[in-house]
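A single protein chain has been omitted; all remaining protein chains appear in their positions.
Showing chain A:
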Amino acid sequence: MMASSYSAKDEDGHITVSGPGGGTLRNKKPENTAFKQQRLPAWQPILTAGTVLPAFFIIGLIFIPIGIGLYVTSNNIKEFEIDYTGDDTSSPCYNCAKNFSWNNTKSCTCTIPFQLDQPYESNVFMYYGLSNFYQNHRRYVKSRDDSQLNGNIDSLKKPSKECEPYASIDNKPIAPCGAIANSMFNDTLKLFYNDPNGTSVPIPLTSTGIAWWTDKHVKFRNPVGTNSNLTAVFQGTVKPVNWHRPVYELDTDPENNGFINEDFIVWMRTAALPTFRKLYRIIQKKNNMAPTLPRGNYTLVVDYNYPVRSFEGRKRMILSTISWMGGKNPFLGIAYITVGSVCFFLGVVLLVIHHKYGNRNNSANISN
């Protein structure tokens, strides 16, 4: 990339005669080491058009294929997105959204039909997406108690100050405390495949494997009390205000209940940007040759519990296949192609410049 010469400066062949007569004078003499004399052997590269040229071509040649590969991969990914916010009168969820009240004990259900034009072959990942939801707001981000979530009994009984104003109700600690936990996404999404013969087949949704392994097994832990019963362990705490069920009733499976409920863990990983999506369920590929989601009509059934209208938010459900590079994102591919092309183009420009000015410089040097 940048190289011209490796000039090893040899140390001065200056050998001082050390005689007994030298005495104190000799001690003052600086040592003749390469470091102290600033003559360490060194590689001295300089960036000139000549040295940088090949690098530009090489970058161009490497980046453009990578970019094309990424772009193609991204294009092959199938993604389906449906907005079910319901702020539109035509939307099936309009009523649910309009009539939302925190006091509703019975959840409102709405049904959204949709159609997949292409079959989804491999595992399909089901996401929910929120917009205009500031999960990265500072007050929000810090409003959690990691030590409570890690199963610390003391923190369970006395949540951290950071959780305020979601730390306790009537002097009873909230478990899990904090704004993040309190605002956990609680819509329930169900998928049904409408068979051409008229029957509606529920599609099995896997709710495990959606959170980071390390989060599930290390970072989040249920508090261990005297007995293994979660209900007893959480005795003395109250559920977050906006929750319908306490934390120990999130799932029936004991491996997915309490703090180690994967929906909860996924929610607790705060998103970077105000428009985000989170993994909700995985539709595993069946073992036969049939596509995971064949072409056809589907129905999304939503238990509408989560209000977003107050902050002009939107809710979406996304179905996506995944490649080695993740979901659909043409950015990386385009960026690679662009940068590669720019480098290549610059290479050509530099070639011209080098040709034009290189000679002139050489002649100038000679005249000097």
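We adopt the following convention: a residue touches a chain if its C-beta (ideal position, glycine included) is under 8 Å from a C-beta of that chain, and two chains touch if they have at least 3 such contacts; residues count from 1.
Everything below uses one rule, namely that contacts and distances are computed from a predicted model.
Going by its UniProt record, the hidden chain of the complex is named "Phospholipid-transporting ATPase" among "Phospholipid-transporting ATPase", "Protein YIPF", "Translation initiation factor eIF2B subunit beta" or "Coatomer subunit gamma".
Across A:I46, A:I153 or A:V201, the residue that sits in touch with the chain not pictured is A:I46.
Looking at chain A, the residues touching the absent chain are 1-9, 12, 14, 24-25, 28-32, 36-55, 58-59, 63, 66, 70, 123, 125, 127, 129, 133-147, 150, 160, 162, 164-166, 179, 182-183, 209-212, 214-215, 218-219, 242, 266, 269-279, 282, 307, 310-312, 320, 322-329, 331-332, 335-336, 339, 342-343, 346, 350, 353-355, 357-359, 361, 364-365, 368.
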